[in-house]
Structure formats: C-alpha cells, structure tokens
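One structure, as structure tokens, below. Some questions next.
All protein chains but one are shown in place.
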Amino acid sequence: MLSLNRVSKFYKVGTFGGKEMTAVRDVSFDVNEGEVVSLIGESGSGKTTIGKMVLKLIEISRGSIVCDGTDVAAIQGAEVKAYYRHVQGVFQDPFSSYNPIFKADRVFGMIRSEFFPGVPNSEWDAKVDAALRSVSLDPGQVLNKYPHQLSGGQLQRLLVARALLLELKILVADEIISMLDASTRIDVLNLLAELKGRGMGILFITHDLSLGNYISEKTVILRRGTVVEMGDTDKVFGNPAHPYTKVLISSVPQLHKKWADVEAEIQARGGDDAGTCLYHRFYRPTEFSGDTTDDRPAMIKVEDDHYVGCFELGQGICRV
Amino acid sequence: MTALVNTEPKLESPVGAPSAVATVAPARKGRGEFLYFALRSKKFLLAMGILLVLIAIAVLGPMIDGTDPVATDLLPMQPPSTDPGYWLGTTSFGEDVFAQFANGLRATFFVGLLGGGLAALIGMAVGFTAGYRGGWTDEILNMLTNVVLVIPSLAVLIVISSYLKARGVLFEAVFIGATSWPWAARAIRAQTFSLRSRDFIDLAKLSGRKGWRIIVEEIAPNMSSYLFMTFILLFGGAILIAASLDFIGLGPTGGMSLGLMMFNAVTYGAALLLGYWWWFIPPGLGIMATVGALYVMNVGLDEIFNPKLRDI
Amino acid sequence: MRKYFGRKLFTYTLTFFIAATIDWLIPRFMPGDPVAGLMARQGALSPEGAAALSKYYNELFGLNRPLWEQFFGFWTALIQGDLGRSVFGHGRPVAETILSALPYTLALLIPAILLSWWAGNTFGAMAARRKWLDSAVLPVGYILTATPYMWLGLVLAFVLAFLLRIFPLSGGYGFNLEPSLTWAFFVDLVAHWMLPFLSLFLVGFGGWAIGMRNMIIYELESDYSRYLEALGAPQSLVRKYAFRNAMLPQVTGLALQLGVIVAGALVTEIVFSYPGIGLLLFNAIKSEDYFLLQGIFIFVIAGVLIANFLVDIAYIVVDPRTRVGMRGGTA
Partner (left out) sequence: MSLQVSDLRVYYRSLAGDVQALDGATFSIADKEIMGLAGESGCGKSTLGNSLIRLDGRMKYVAGSVTLDGNKLPIWDQRGMNEFRFRDVSVIPQYAMSAMNPTRKIGKMTGELLESRGESYQDIKPELLRRLDLVGLQQDVLNRYPIELSGGMKQRMVMVISTLLNPSLLIADEITSALDVSTQRAVAETLVSFRDHGFVKSMMVITHDLSILYQTADSILVMYAGKLAEKAPTATIIDKPRHPYTKMLISSLPEVGIRYANKKLAGIPGSPPALLNPPAGCRFRARCPLAFDKCVEEPPFIQIAPDHSVACWKVTGSDA
C-alpha cells in the first residue's frame, strides 16, 4: 500500500547551502494493509525524517514514496489534501501537538472544516462520538477541554481519533508513547494494534526495541540514515545479522535478563562472524564504489523476509 | 530611546521585553486568569493609572480648556499659578503652556500609536515570513533587517525631513514606523522559528491548512502577549524618536508637539538662559511619564503572562 | 573566523552602500525641484546671483547629466572624500568642517558609551536578587531609560548650571578663552564637557542597569548555576559566572544601541550648544546647508558601522564559544 523506494534526504547546511548533509540514504520498504512496520533507530538515525517525508511535511531529495499509486513527491494542492484523507500522523509530544491556547477538540474542528464542510452537526457529532469510543475515550470527559486539562494518554488517543475521522489507510505514529507514563502507555500501544486489525497500515517509529518487538510484524533498523537490517520481526530479533542490531539488542535494558546474559546468548548463537559483511559476500569491495546511485540493491537477503545492509555503511565494521 | 532591545534569543530585551521562554508556552487559562493577575500586579496598575491620567489630559484637556495652543493673547512669561489660563504659565510669546502641553500630548500619543503600530505591522510581516518560510526568503529578509537595523533611523529621518517644506504628524509617524521595526522583526522571527517546529503546526498542515492561515491562526495567537508587548515597546520608542526629531526643529510644521515645545523654549524663547522652567519641564516630563509607564507596563504584563516571573 | 567577518563586512558594506544611495536619492526624488527649493530659501538674491547660484547647484548636483552618470560621479567624489562645500561654513569643504567638530562628539560619545555600559552593568549585577538594592535600581533605571536625552540635558542644565551655577551652561569652552594647551583651558573644557556627558551617561546607565539585572537573573536560574549551587559553591563564584555570561548579550546590545546613542548625542549637543557634529547638524538644518547635512549623514552612518564592527570584534574576544565554533569544534 505504502512503498518507499530508495528514498534519500539531503540537507543543505552552512551559510549559502555550501555543505550537504545526508539524513536518509536509500531507504526502501513497504507497509501493507493490516500491518505494523516499526522503524527503529537511535537519535540521528533519520527515523523521524522518513516519517515526515511520508507525510509530505518535508521534501524527498531522491527516490520515491508511492501510496496506492500516488507518487507523494508529485502531488500538489488539492491532491495533497486528498492524500491526507488517507495518510495521517501522530507525533511524540502530546502537549506540543495541541495549540495550547485553544481547546483540544479543535483538532476535530479543523478536520471538519477542511474535509467535511457540508456535513450537518448531528451527523458530525455522531462521527466524532464513534471515533472517540473506538479509542476508548468518553466524549463527555474529553470534549470542550483545554489540552492542559487532559492527560498525555488522553491527548494521544484524541489524535488517533482525529485520524480515524478520515478514511485512514496509513498512520505514521512517531514515538507516540515515549512521553507517556509507563502505566498508561501500553494501552495506547494496544490501540495501534487494534487499528491494524481494521486493515490499516501503521508505520511505528520508535527508539525502543521492546515496543517495536511487541507490536510490529516487520522491523526496519536504521543507523545514521541507512537501513542496516530489516525483515520479519521475529527473524530480525531472533537472528540478528548485522553487528549494530546485535549491539542494540544486547544493550536494551530488559526486565528479567541482565545485559551480560543477553550478550552471552548472542555470542552463543554464533556471533563469531560479527565482522563478516554479508553484503560483500555478494559484492566484492573492489566492485563497490560507494556510489549508491547504481542499481545494485542496497540490501541483500539473509533468509526469506530478512535483509541486511552493508556493514560499512553502518559504520566501519566491514572486514571483507 | 535607550537600551530597549536586545535580540539575543534568550531574553529579548533588557528593558524587560517579553522573555521568550514563557511566551511561547503560555500556561493560559483564558481571560479570567489574565484579569486575575493583572489586578494584582502593582506594576501594571501603576502604569495603567499614569497612562489613563495622561490620556485623559490629552483627550479631555483641549476639549475642556479650548485655548488655542499658539494664540499669543496671554500675558507672556508668567510662571504657573492657579489663575485660569495660567495653570502651567505662559511662554515668552504669551502662549498657554497647558494648552500646548495637552495638545502636544495628543500628538505624542498619535505618533506613538501610529508609528509604533506601523513598526509592529512591518516587524510582524517580516518576522513571520522569515521565520516561517526559512531558507532563502529568510536569508534575504534577514539581510534587509540587519541593514535597516544598523542605520540610525534618526539620521535618515533628519535628512528626509529637512528636504520637506511642510511636514505633518502623519508623515512623521509613518516614517518612524518605517524605520524602527527591525528589532521587532528579529524577535518575532526567532519566536516564529521556535513555534514553527512544534507538532501542532505539522498537524495543521496534515489537516489541509495552508501557509498564511497557519501563521495567522496557529502561530500569531500563541505569541499574542509577546506581540502586544513588542508593540508597547515600539510605541515608547516611536515617541522618543519623534521627540528628538521635533527638538531638532524637524517636527510637524503647524500644530503642536511636546518635542516642539522644548525646541521653541530653547531655540526661540531662550527659556534655559532666562530660567522659564515651566516651559520646558512639563513637555519632557510628559514624555518621560508616558514612555516610563509603557515600559513598566511591559514588565507588569510580562509577569502576568509569564508564570515563571510571578512572585510566589 | 574569516567567514564570520566576511559576512559581517558584507552586511556593513551593503548597508553603507544603501545608506549612501538614499543620501544621493533624497534630493533628487523629493517632491518638487530641489534647486528651486534651495533657491527659494536663499532669500533675496540679485538676478545674476540667482542665475549663477542656480547654475552652480545644477552643476553640483549634476542634474543635467544622465542619472547613472550622476550616481557614478557621486560615488567617485565620495570615495575621494569630497562631500562638497558648506554654505554654513562659508565655503569650507564639508569634510573639513565635519572633521573639526568630530573630536568634540567623540569626546562626548566614547566615554559616555563605555562608562555607562560599564557602570550600568556593574550596578545591575549588584542589584539582581538583592531585595532593597533591586527595588531602588529598578524604578530609577526605568525612569532614566524613558527620559528623552534633551530633556535630561535641559533639567541638568537648569539645576546645575542655571540655579546652582556649578557648571557652565553652554559651549565647548569659555568665550573668553582661545584653544590652547594650557591647564586653564583644559579645566574649562572639562567643565563644559561635564553636563552633556552626564546626560548621555545617565540615560544609558539606566538602560544597561535594567538589562543586566534581567540577564543576570536569567543566568542565575540556568542549569550551570544550579549545578554549582548543588555542589555547594559559594555565591561569589555563582555570581561571577552569571555576570560573565550575562555580559555577552549586553555586548550585542551595545551594537544595537549605537544608533540610538549617537542620535542622543546629537540632540544633547544642541541643548548645550556643544560644538560637535550635533550642533553642526542643527546649524546645517537652520541654514539649509544641504551639502553639510548630507555629509554629516554619511559620517554618522560610517561611524555607526565602524563601531558595530568593533563590537563584533569585541564579542569574539569575550565569548570563547564563537572562537571554538570558528575553528570547527569537535562535537
């Protein structure tokens, strides 16, 4: 449904755009109906940039993003609005997502005035009511309130409800629970899982491996703008091929396993070849110019539904 | 006009201009809260009181008194007394100082409102556009701002004014407005920059909203207190520039202003040499009181809008 | 570093170019015929005199030549330091007239700017977070900074010169003295300098004191201050750091205020008939000496730009971070 094909983002920096900085390089993956894809990376990995490119909030420098046959880079004006009817986002900070001086339900009002200008009041109210109930919110408790009168969890649910008012196909959820309290965040996460049950595709952006692991069918691991490993969640977590993935998995603090134990486990599973770049078993370094505009795939297949990128692009561990 | 502005991003102005930190994230609970704190802010009430008295003199003074400020039919060189027509004494030409003062105060408020208002509008237009659009637009507008910022506006005004034979208050206000906006533009640009990256702006775009509506409906209301305080500072600044211009003798031709009173007193009346203090003290005092009250009000407002600065 | 200065120099050059162009444009594009206007203000002239003067003005402005040629000529003359001749100065070259007044203005401006900045900052820093001092400095600061320069000058002159006769009322030195390198002349010079200096100093002082007070409160609440306090550092160290950091925006503030201070100096000189550029300007306006007027404009702009550049250099000296950023810090 949503398909990214060798998407890159370069920024001009310096006074008159003298230098170029790469934020995202050659990222390709798909998000299908009823599927959660988690995009996992640390700060500076480019995960948020990818989310914003999908939402057409920033330009795509190279490559293409296609959603149901619509080329995101090419659309303009009314077409963008039509695109937003199907593709929406929810962001990290619930308090920054609301204009603090207006009531929180103004986010619904904006959707109404832009997308449903002719809808009569009663019909609209029913629609809002249904959307709120589907995110387990009591309309009486959340309507007509200012953002600071609501909790972070309520605010994020409201934003999901806002997206549900449209004919949503893809939801970009960028770190939407990282600022919520532990005791309530899991419920918002479960809500996303329920949405996929309704056939939506969800791009779940997070820095937290355990969250990605919990909710997603597919996992994409990013480092400094490039995909280092991706594929079926069980395969990526169960049989990590890229050294960076291994480092991540062994450093995420777990609740019932100490760091040292996790590390030992990964070692035991044959971590010896951590330095062998799988990519270059297929493409010898002499052939590899570093120029990624060639039509060679950015990733190679480890097993079905499991791909890994060059170790070198993932920062200098390539030993081939 | 002195150390008014400082466009460092953290604190916008030494003279208590809005502190950027809090105005961007106002813990607003509606108008009720504003009134609640406003009525408890001594600074705000004091400043408001002084301004109201001055406005009353400017508005009602000429209406009640009715004396022509440039009529020379009174006894000249009279010090202030309780006699009607001589409340603030007379000039060496036999004009009524009080009538001049009340009329001059009118002109002062007019220049301040119009000049400050215009500067605020230009500053907003430039600041919002540069801050919201970024990129090349920002580079160019920023350059323009910096250029106008370093040119002393009084110098330009002097050269232009000296070539004009007839000058009105309106002209003066417009030119002051057209040259005194840069610091405001800079400050608003910085604020817009920080608001632009907020998620609610992205959400408005995702709701199909477009550029200027986002500025007007999402960004500007969030800085409304900041914009108002900027206007107040520009208001005070415009008054001071006008006073200087008038004092050099390039003020409005015909009509009265506080700066012109001082110009007349010093240049034609030799008031200083003769000790006619009542001629030059009131106009300057009027300017000082107006501008001072505006500055103090600004600090008061900042404390009202910004919970961090409130005394606990 | 080179890039930073390059950018600054570019802005200042552009500013000077624009300002000078405005200066050139004004007489040409003001409503009405400037020469006719000038002639009208000359008052009674014999017909021959009028014709000669008209021809003189037309040639001077070069109004009979194409615009681009006029513009080019203007710049050539400007670069050669030729600003025309002053009517008020009885035909003396404008540049020379201005240069002779310049020392007085500089003698007023430089000490007033530096001392008020220093004293204001010191006072403001002392006042911050000290209850009684703060409640005294704050209102006084606001009153001073809201005071029009010329009015403060008038008040000072009235009280200290007219009533108390401590200082002379006007002039750069006594009428009975000739400029000479004697002690008596110097004392007289200082006595005349005192009041205009004081007016400029006091207004500036108020603004800087308030600015510093607000800045330092901000710094005292910053994370590094809290950290020092959490580790039990004495107030003297915390304040020392806060003061140094609060100075930095005050340096930037100085650059922004230069135009205003210079304007203040011009009107103050008029109050005291102090023979600097301000008084020259006043006389130029009164006698409609446009060459002088425009020459002063160019001088003031150039002065402000140079001063701005000096402040930029000073900022780099005081803020280590700019130097680090420029040599490309390793993040």
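First chain written, first letter: the chains are A, B and C, and each begins at residue 1.
Here is the rule we go by: a residue touches a chain if its C-beta (ideal position, glycine included) is under 8 Å from a C-beta of that chain, and two chains touch if they have at least 3 such contacts.
Note that this is a predicted model, so its numbers are computed, not measured.
Looking at C:79, C:164, C:181 or C:230, the residue that reaches the missing chain in the full complex is C:230. On the side of chain A, the interface with the absent chain consists of residues 42-43, 151, 153, 181-187, 189-190, 193, 207, 209-211, 213-215, 233-234, 237, 247-249, 251-256, 258-259, using the contact rule stated above. Think of the hidden chain as still there; on chain C it touches residues 222-224, 226-234, 236-237, 241, 244-245, 248, 319-321, 324-325, 329-331.
In this text, only the chains that are shown with their structure count from here on.
The minimal number of chain-to-chain contact steps leading from chain A to chain B is 1. Once CA atoms are averaged chain by chain and compared with the all-protein CA average, the nearest chain turns out to be B. Our note on geometry: chain A versus chain B, Cα centroid distance of 50 Å, whole angstroms. With centres taken as mean Cα positions, chain C sits 56 Å from chain A.
Rounded to a whole number, the gap between the C-alpha centres of chain B and chain C is 21 angstrom.
Listed for chain C are no residues, as none touches two or more other chains.
Chain contacts: chain A has no residue touching two or more partner chains. Partner chain B is touched in their complex by these residues of chain C: 11-12, 14-15, 18-19, 22-23, 26-27, 30-32, 34, 37, 120, 142-152, 154-155, 157-158, 162-163, 169, 203-204, 206-208, 210-212, 214-215, 218, 248-250, 252-253, 255-264, 266-267, 270-271, 281-282, 285-286, 288, 290, 293-294, 297, 300-301, 304-305, 308.
Of all the residues in chain B, the ones that touch chain A in their complex are 25-29, 139, 198-200, 202-209, 218, 221-222, 224. Remark: chain A residues 16, 52, 55, 57, 80-81, 84, 88-89, 91-93, 96-102, 107, 110-111, 114-115, 146, 148, 159 touch chain B in the complex.
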